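As you look at this complex, bear in mind that one protein chain is not there, while each of the others sits in place.
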Amino acid sequence: MEIIVCIKRVPQTAEVAVKIDSTGKGIEKDRLTFDTNESDTYALEEAVLMKEKFGGNITVISLGDEDTEDTLRIALAKGADNAIRIKAEDFGVLDGFQTSQILQSAIKTLNYDVIFTGCISTDAAYSQIGVTLAELLEIPHASLVVNFDINNERADVQRELEGGLIEHLDISLPALFTIQTGINEPRYASLIKIRRATKKIIKVIGKDELQQDEFISNSTLDELFVPPISKQVEFLTGSVGESSAKLAGIFKEKGLI
Amino acid sequence: MKSKKSMVTELNQEIREILIEEGAEDIYKCFQCGKCTSICPWFQIEVFDFPAYTFSLKTAMGDMAASEDKFELEAEIDMIYRCVGCEACTDQCPHGISTPNILRAARRLLVDFGSYPDTLKSVVQKIHSDANPLGEPREKRADWANGLEIPSFSADLEFLYFTCCLTAYDPRMQKLSKATSFLLKKAGISFGILGEKESCCGEAIRRIGSESIFQEVSKANISNFENYLVKKVIVSSPHCYSTFKNEYPEFGAEIEVSHITEILFDSIERGTIIPNKEFNKKVVYHDPCDLGRKNNIYDEPRNVLKSIPGLELLEVEDFNRNLSVCCGAGSGGLWMEWDKDERIVNVRLKQLLETGADVIAVACPYCLQMFEETLKSMNSNVLVMDVTEILLESL
Amino acid sequence: MSEIFVLIEHRQEEIRDISFELLTCGRKLAEENSSKLTAVILGFNTEKIVEKIKSEVHRVLIYDNEILKEFNSETYQIVLSYLIAKENPFLFLIGHTAFGMDLCPALATQLKIPFTTDCLNIEISDNKIKVVRQMFDGKLDAKVILRENPSYMLTLRAGSFPATESNLEAEVSNLDSPISEEPDYRKFIEYIEAVAGDVDITKSDIVVGIGRGIKEQDNMTLIEDFAASIGGVVACSRPIVDSDWLPKDRQIGSSGKVIKPKLYIAIGISGAFQHIAGMKGAETIVAINRDANAPIFNEADYGIVDDLFKVIPILKEKILEMK
Partner (left out) sequence: MKKIGVFVCHCGKNISSTVNIEKVVDEISKYPGVTYCEDYKYMCSSPGQQLVQKAILEHKLDGVVVSACSPTLHEQTFRNAAEISGMNPFMLEIANIREQCSWVHSDMKVATPKAISIIKTVVEKTKLNEALSPLKAEVIPKVLIIGAGIAGIQASLDIADAGHQVILLEKSPSIGGHMAQLSETFPTLDCSQCILTPKMVAVSQHKNIKLLTYSELEDLSGSIGNFKVKIKKKASYVDNEKCTGCGACTEKCPSKVISEFDEGLGKRKAIYTPFPQAVPNKPVLDKDHCIYFLKDGKCGICKITCTLDAIDFNQKDKIIEEEVGAIIVATGYELYPIKNMVEYGAGKYPDVVNGLQFERLLSASGPTNGNIRRPSDGKIPKRIVFLSCVGSRDPEHHQSYCSKICCMYMAKHALLYKENVKDGESIIFFIDVRTGGKDYEEFYTRAKQEGEILYVRGKPSRIIKEGDDLIVWSINTLTGKHLRINCDMVVLSMSMIPSKGIMALAKVLRIPTNDYGFLSEAHPKLRPVESIVPGFYLAGTVQGPKDIPEIVSQASAAAAKVLALFANDEISHSPVTAIVDEDICSGCGICIPVCPYDARELGGMQPKAKVNELLCEGCGICVAVCPSGASQQKNETDTQIGNMIEALL
């Protein structure tokens, strides 16, 4: 089985301060730690599990700058066989739609049965790359996959819906699946694989090699701003009855009950 | 799907070589006596086996974190992150081999490949971004000092008081930094703080294995020291102490570092601090690894306590000074969480409580945090206090 | 300006709340831009749904067919691409839900319509669309301008436009589905209910966290009743797990789960930093603690300094009164 996994190197911003840079359109990256986008790690693990089960090859692909090769190398250490970097430095600022088109132009020349992507990136958070890419490649897709298997050359897929409900689907291959976190437990890389990964050659593709010149943009980011919030604890005073009533009132007002 | 376990270990020179490059060069000294293993705090955990003595051999064989099986590998990496870096093994090893260093070699490689526990990843990110492991804003680093009239450090002041991240941000720990600044003033010592210019000393992330980010944050501190002409530093945390004293010189730092207990004992001896209020409690002193075993400061904190009238100083028999047992917080342990019956802190706390003390005295914010948090679920009236807090009460 | 279309999302014969939020948003935009609002319903035996939507919009377009009974993005895509190509709405609004995420990018791409997802706010001026959406783990907001085009497609985040009522009279049209069979490449099999009792605290909008202040295991019922009264789940700090009063997967903190609910109520939790790390992403944080200096109050929006055993039963009553 030939599997392609699309991954993205993203700044880890969940638990740290994020500051807007001087352009107003990006963030200060000096002090941020970069790592594989969270749901992408699950996508990769799912690929490795499938490879362990059915055999085959995994190719990881990422559109990014040179540092992205570190991220690709981690994927190699965790079980991918080949890695491709598409040189982001050949392009200007890209939106998600352009990214999908670039990925598509690179992937269309490859053999694949299954493509896995993460279901969302933690930086831009559009949840659109995977599904768009599937459409561009003209293959079926399913997003937010929380259970995956292959039977009789078709994918047996469960998607996560709101409220704890699961949607069970049957999809023909080749197809693309965006993977939800929690579908599996991403593995660690062993030192042996780390060692092997450091010696592997990552294929780097420039814009010239994509056989496509124009990538249409859907949107442009105009500005970033800090959401207006003010967090200063408001102590609700008075008797127990009074303070409780005030709190219940706040819940109501905020539509929480 | 679980792959089949192989009982054959293959020699892998490459793994050995890279681990040696990352600092595991001591492995050839090991003669497999196993003393490290039974002195290790994990030895006292009944339900868990931490085979410290195997790491040299496993490294030499290239059999470290080498399993091809996902679950076995996870267990191996889990093991690598159990080590609290207390150096009890190093202290007792006939050849002075540091198991923490051997494991750190593996940790460095694993960190580069994101193959380490998520809780520690978050610590690394926070220290990198916010200069503290709590993820609190840099701008608030000096908030503990609001209203205390502590000057910003300048070259005309003798000492820089470098707060630990915990004592800077955590409301409970801020009592330590406040007590410290009060005592320093009382002793007539000229000092200032750097506030938001301070970065975490980086000790924890270096031990976690994140060498590159450690170097980044430590260099930020070192260039601050240079820019502000800092010559002498007082620290609350033995972890800062160890790092400044033993590791920053690698990167060109030229500072003289004192732990607060050294300064306080000196002040008591010189009579600038006179403890005169009785503190009629039985106090047991817990030796922090980074202060005692790693830096040989055993007597100063004890002497401070002994100088307090009414205070009865107890010792944990057989487990004091260099034979003290780690609180479990070292080398990332503060953020790791093991099953309830697999916690080193419980072992140490039991030993401390068995002395019948009313107060557990500590000289390290990490130890304080570990003991106090654990005591909360124990229904005990025993207090955990920093030496500075106890001294403050006797003034 | 041509019309604004809203896709009505329903599941197991119930209209999803997001649909009313979409309608509220769509109505607002339609009013501001002197346009009309159309609801699009794909389903089977849609009468009950149509009934509830009729007063919300100017026009209702219905594809009622057995193959549209359940959501299938591929089927929906075929039907909607046919509809949109025919109607050319100015804006097509879809919920940013599991359905919407699966549908919108593919549909818009197929139709070559500029689109974006997960919008919190939408602004239309001079036929141009500017939206606000969150980035970087919700830490920053971004203004995004869509490429100028006669039509657009957006997905809207749930909760961005609290639903309001309306009393319009819609013109209802039933349309014939352009297809009569679910495509072979994607087949819906079934819905699977989550196993009862399996609580995922990271997925709940309301979380009630308890700490050492609860004192005894017997007091757990008090908290569970309270949580039930506001539709929340019970989670905790480490000491509670240590005491085996709750399973490990209910622990919030750096070594437990990291949660980002709409509402987090911390009861009897002092707020060790390990715990704070797990809950500070909550939208609204309420702390109830006897100690006014407890660090948890540094993170809280609202605080009550009092004995939890006094506060909780009364608060529960007040909430039930309000409901």
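Order of writing sets the chain letters: A, B and C. Residues in each chain are counted from 1.
Just so it is clear, contacts are C-beta pairs under 8 Å (C-beta built on N, C-alpha and C of every residue); 3 or more make two chains touch, one makes a residue touch a chain.
Predicted model, so just to flag it, every value in this text is computed and none were measured.
The chain not shown here is in contact, across the full complex, with B. The chain omitted from view is touched by exactly one of B:Ala66, B:Ile80, B:Cys93 or B:Val111, namely B:Cys93. Only one residue in the set B:Tyr53, B:Phe265, B:Phe279 or B:Phe371 touches the chain that does not appear here, and it is B:Tyr53. Listed here are the chain B residues that touch the chain not shown: 31-39, 43, 49, 51, 53-54, 92-96, 318, 322-323.
Following the convention adopted for this analysis, only the chains that are shown with their structure count from here on.
Averaged Cα coordinates give chain B a centre that lies 44 Å from the centre of chain C.
Taking each chain's centre as the mean of its C-alpha atoms, chain A lies 36 Å from chain B.
A separation of 21 Å divides the Cα centre of chain A from that of chain C. Contact with two or more other chains is made by residues 277, 298 of chain C.
With touch defined as above, residues shared between interfaces to two or more other chains in chain B number as follows: 122, 135. Contact residues on chain A toward chain B in their complex (touch as defined above): 12, 14-17, 31-33, 35-36, 49, 52-53, 70, 73-74, 77-78, 187-192, 194-195, 197.
Per the touch definition, chain A reaches chain C in the complex via residues 11, 13-15, 18, 20, 27, 97, 100, 119, 122-128, 131-132, 134-136, 140-144, 158-162, 164-172, 175, 216-227, 231, 233-236, 240-241, 243-245, 247-252, 254-257. Those residues of chain C that touch chain A in the complex are listed here as 11, 16, 71, 73-74, 96-99, 101-102, 104-106, 109-110, 114-118, 130, 133-147, 162, 183-194, 198, 200, 203, 206, 230-231, 258, 262-263, 277, 281, 284, 286-287, 292, 297-306, 310-311, 314-315, 317-319, 321-323.
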